[in-house]
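Below: one structure in structure tokens.
Apart from one protein chain that is not included, each protein chain of the complex appears where it belongs.
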Amino acid sequence: MPFIPHTEADVSEMLSTIGARSIDELFEEIPAEFKGASLAGVPAARGEMEVARLLTERAAADGRLLNFIGAGAYEHHIPAPVWAIATRGEFYSAYTPYQAEASQGTLQLIYEYQSMICALTGMEAANASLYDGASALAEACLMAVRANRGSESRRILVPRTVNPTYLKVAQSIARNQGVEFEITEFERRSGRVDMGALRRARGGGPCTALVIQQPNFFGNLEEVDALTDWAHTHGALVIAVVNPTSLALYKPPGEWGGTNDGWRGADIVCGEGQPLGVPLACGGPYFGFMATRLSRVRQMPGRIVGRTLDAQGRPGFTLTLQPREQHIRRGKATSNICTNQGLLVTAATIYLSLLGPAGLGRVAAACAERTEALVRALSRIPGISPAFDSPRFHEAVLKLDRPAAPLLAALAGRGIAGGLDLAASHPELGHAMLVCATETKLDEDIESYARALRDLLSTCASR
Amino acid sequence: MPFIPHTEADVSEMLSTIGARSIDELFEEIPAEFKGASLAGVPAARGEMEVARLLTERAAADGRLLNFIGAGAYEHHIPAPVWAIATRGEFYSAYTPYQAEASQGTLQLIYEYQSMICALTGMEAANASLYDGASALAEACLMAVRANRGSESRRILVPRTVNPTYLKVAQSIARNQGVEFEITEFERRSGRVDMGALRRARGGGPCTALVIQQPNFFGNLEEVDALTDWAHTHGALVIAVVNPTSLALYKPPGEWGGTNDGWRGADIVCGEGQPLGVPLACGGPYFGFMATRLSRVRQMPGRIVGRTLDAQGRPGFTLTLQPREQHIRRGKATSNICTNQGLLVTAATIYLSLLGPAGLGRVAAACAERTEALVRALSRIPGISPAFDSPRFHEAVLKLDRPAAPLLAALAGRGIAGGLDLAASHPELGHAMLVCATETKLDEDIESYARALRDLLSTCASR
Amino acid sequence: MREPLIFELSRPGRRAASQFPPEPDSGPANIPAHLRRATAPALPEVSELQVVRHYTRLSQLNFSIDSHFYPLGSCTMKYNPKACNTYAMLPEFTGRHPLAPEPQGFLACMYELQEMLKEITGMQGVSLAPMAGAQGEFAGVAMIRAFHRARNDHARSEIIVPQAAHGTNPATAAMCGCTVREIPCDASGSIDLEALGAAVGPATAGIMLTNPSTLGVFERRIGEVARIVHEAGGLLYYDGANLNAILGKVRPGDMGFDVIHMNLHKTFSTPHGGGGPGSGAVGVGPRLLPFLPIPLAGVRQGGFCWLAEADVPGSIGRLSGFMGNAGVNLRAYIYMRMLGRQGMVRVAEFAALNANYLLKRLTDAGYEAAYPTRRASHEFIITLRSESRRYEITAMDVAKRLLDFGVHAPTTYFPLLVPECLLIEPTETESKEELDRFCDAMREIRREMQRDPEKLRSAPHTMPVRRLDDVRAAKQLDIAWKPAC
Partner (left out) sequence: MREPLIFELSRPGRRAASQFPPEPDSGPANIPAHLRRATAPALPEVSELQVVRHYTRLSQLNFSIDSHFYPLGSCTMKYNPKACNTYAMLPEFTGRHPLAPEPQGFLACMYELQEMLKEITGMQGVSLAPMAGAQGEFAGVAMIRAFHRARNDHARSEIIVPQAAHGTNPATAAMCGCTVREIPCDASGSIDLEALGAAVGPATAGIMLTNPSTLGVFERRIGEVARIVHEAGGLLYYDGANLNAILGKVRPGDMGFDVIHMNLHKTFSTPHGGGGPGSGAVGVGPRLLPFLPIPLAGVRQGGFCWLAEADVPGSIGRLSGFMGNAGVNLRAYIYMRMLGRQGMVRVAEFAALNANYLLKRLTDAGYEAAYPTRRASHEFIITLRSESRRYEITAMDVAKRLLDFGVHAPTTYFPLLVPECLLIEPTETESKEELDRFCDAMREIRREMQRDPEKLRSAPHTMPVRRLDDVRAAKQLDIAWKPAC
């Protein structure tokens, strides 16, 4: 019996203690009419050896691609200690640290994590994680609506430079509470927020928040100071969506704006934590981070760990501010989130400790440099050119002289994941794809890609 | 500076404490004439990311073969918990448990391991490991010479059914102490020890020990009772070389013989521990096990853990019988061994706990059955037949109608490691190879092999 | 020995150098000055050994399944097979970008997982998109709303939940813009059917139920409940947190539920990870099929694919940036293949055996069952109301004292309905000896209660810290380390 320790002797002893004749008797309260479904569709048990072989064969079938896709999930080197330690049973098989005294390891780690997120974002309070970057934006939108008490509106401005999937998720989650999302256009030349479009949208009525993604979905750097000041002047909170790796180089959201009327800093910061030591893994699990000002911490969803003292006056850690949460506040909680993404936070905390400020800066700089090298190499191919002229971080949109989809399929056949086709999300760009090169890409990788693409373009006539 | 934590401030503070102007000054006692070699031949430092990529590429170049080789190292399924736990830092990065109170984990584990080896072999005392099976045989031979005080001789009988590499290693190690190895022939039909040959060898003079490998190098089961009794009657100790997996099914060495004159049981038992949860890993690290009677424990090399009491009368574990060892007895020690194969013992102990008596028996039975299936499948191919008619465990010698080497090379080209060519070690068998199928081989694997071999044999004319 | 904060180990300029990528030839593409970061973030500067040692030592301060019995009710803290992690971490799986061409091997696993979950729950469709139980609840209630809306039945915005429901149920209803209506339970832990009858009506969107309930007992009149709610035009939501109790014994679909979420991190043994990740796969009956959250693993032209907006136009949409907690789902798949058909049934059987055995032994030892007339499901409730009055101790004191015996405490103060309660869930993977040890500890604690209650009140005594001051934590908020200026 896989994973069940009971011997026959155990079973009969236990039944006799209980006073039942059979295990079946323990289920006597279930009405007979509902019982007895077969599980014929579930295969028979297989040993670990057989399942291991099955999985190994399936993994081999998937193979490995040379990857140049980013678009919200980034291939970084993951230091070996990260998962060697995160998978230690004491982290891996513990649960939410409800019993603080028996969970100081997880609690101190989360406190350290919160501190690191605050350091990266320039904020004062971070939670212990949300599900992922996209759902974190949804929670941020709901939080903004709660927090911006002055505003009558439930309207949130979202420029089209924000990751389109994030917008979809925010809509799926927040629309049930009547939050409206107003989408604004981007500047075609720079690939950044079009301030004019923002002003026009504001003309349509008040709004409670503006979402700014930095670097934006196209990889371009937004004019965050101007955008923040504009939002604050118009009574809107600023929700910053940021890439944590980039924060080693770029101005943290806590310092955005404040140059004229508006107050300084974004109000809510969120983003995808995956770049911090979490593998791409076919799409998850990742984790979302969120931070804000201390003054708004009671509006923030998710768990929070605080440092306190024990009965002998020694420092220790515990879950705190729980009255924001569902298990206390039920229908009035800041969110329904309960289980979060603890193990990924464990990995990220180890990752950030290993890299430190200098290492993370080096990773960010290397990504930026590799992406420029990629853009240069691909732009040398006739028919390919960069779509925008803004400074960027580690992604770029390339315009093509023909549809991207067949090219990307052909590249995949050569073992290269060449980029993300933007035809569906941003048809106004014509034929275009989003590419990314992180620190993991060597010159020879970029050359392989360029060679393959040049080859494909020259052999297939342009359509 | 990889793996060095010192900041510049640390260095200058430390130097000033020491009272040295530079780190170089700390090396002032090294005569200048010898200093200053460059390490130009050592490549420059590479980051973990780059080394990881290099290793991943080299591993990919090696690929994976469908393996039918045994010959002393066996491909068994390794349960996932085995290495997940053995690589926990507390096991992985500790050393020999010299400080018993701070090493109870390793010590208790070794005590449990010793107990398991005793249970498997039917002996009373096991050590904490030797380097591998082959060197364990060498140590067993030296121990036999020490232990058999009655015998004048330093001659040890080794039938040619013993793994030929084991013999070579025993020779390399023991010949410096004047131990002689007398090789005796095997029976051609049964592939087992030829008793007549033994008797003839004994005729050449007294001998101090007889080595019996069960199952033997060809996979055949020796008549261990008769051999043990014969040796004991002639004043020779019995050194048993056994496969630990097989001991779940076959009579343990502690019970060999004793049916007539001789005393019951082998005197020294040793073998290769690799089948117990240790990966093939291109040849190592594995571990050697050794066990004996309590009465001979003081002749046994290697570390031994004992259970004792602490100052408060509670049970605890510690290294014991150390006066056998080099750090106490120096030139008079039982062996020079110091570092042993602790981590592999950790893996084996976890493996044996997971499998238990029933599981290990199942593994052994499955291996035996799979090998019979392999022999049947291959013997159906014209030109191939089993070499021997004895009962066997999980290896078999197949005779071929042409040299094995080119066939095996061609099989490798098709991703199959088909067996071990016996041309060099046992030319008297003609064209022959040693094959093995463990529990990891499915019907389809055996069919693939048979198909490939049939194909090769039919396309290449026999030579 | 207190383990310092990682920040306290930091020294300016210290580096784990081999983790740095090679220095790029050129600096970062010229960043406009006003977009540049002025001062480096205050991350720790430590060596690789310091990191390894620090987090290894922190880990040792935790209780966990791998090291301790962990009978935390409602959480199903069963053994997490190591194989699930080992094979989910194969480099081809971990290295795959979610937007790269669809990986057939991985998707085969996801597709088969959906099929197995359908079979187990008696549902018609399953989506693996939700990332935890609560998000599964969200998806479920959002589907219920979408269903009513699609029928132009816009009045249905009330969600009924029993009093004892888990906090995520009402919180989810609120997140979906619904109002919450609580109904009471009777003394045997069953739903008050009269109250239910009175509560339902044209505003009823649906009811959220856990069965067996959070009170650890099976809702016997579930057929009745289903009839009342369905007749009123509402739908039935099954909170699958307690699915472990009935796996292979009875299927939510057969009991009349229209939608279910499963906590794969409970029933299907994916790791709890110190608080997550989970996975909250949802299953639906025929009426909700069109609304399943995307992406779904599907088949197209003989290959596996992700079904998206175009394939499921009625979907309530996406809940994550990519494919939900894909790697968690993969771990659940591995576990389920090892359990197989027969193993599923045994999960429920032995979970129930362990719970009923523990319940009997504890009541024999003098503890009071909250529902003494009922069978335990896979968990049960002990109430310390009389002890708390007699000895002036609380359920929390008992919980803390248990830690000193090397046992993680059961869930305390949930459900809120039962005063001074301990919700105890041993799971099927614990041995009789482990349960007996727990009973021994509880007996000993009972003796201490009577002779030396202060020992409980001041517990724990052997943990890395003594009891922590939660009030101070909330009042003198310290939630992030700040560099000394």
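For the reader, a short list of remarks on this structure follows.
Here the chain labels run A, B and C in written order, and each chain numbers its own residues starting at 1.
Just so it is clear, contacts are C-beta pairs under 8 Å (C-beta built on N, C-alpha and C of every residue); 3 or more make two chains touch, one makes a residue touch a chain.
These numbers were taken from a predicted model, which means no experiment stands behind them.
Of the listed positions B:150, B:203 or B:283, the one in contact with the omitted chain in the full complex is B:283. When you scan B:366, B:407, B:432 or B:456 for touch with the missing chain, the hit is B:366. Although one chain is not drawn, its touching partners on chain A can still be listed: residues 1-10, 45, 47-50, 56, 79-81, 84-85, 89-90.
In the full complex, chain C touches the omitted chain through residues 1, 9, 11, 14, 18, 47-50, 52-53, 56-57, 60, 65-68, 79, 81-83, 338, 406, 429-431, 433.
Going forward, only the chains that are shown with their structure count from here on.
For chain C, the chain whose average C-alpha position is most distant is B. For the pair chain A and chain C, the distance between C-alpha centroids works out to 20 Å.
The set of chain A residues that touch two or more partner chains comprises 47-48, 52, 77, 79, 87-88, 439. Shared interface positions of chain C, i.e. residues touching 2 or more other chains, are given as 14-15, 19-22, 46, 48, 52, 56, 81, 83, 85-87, 91.
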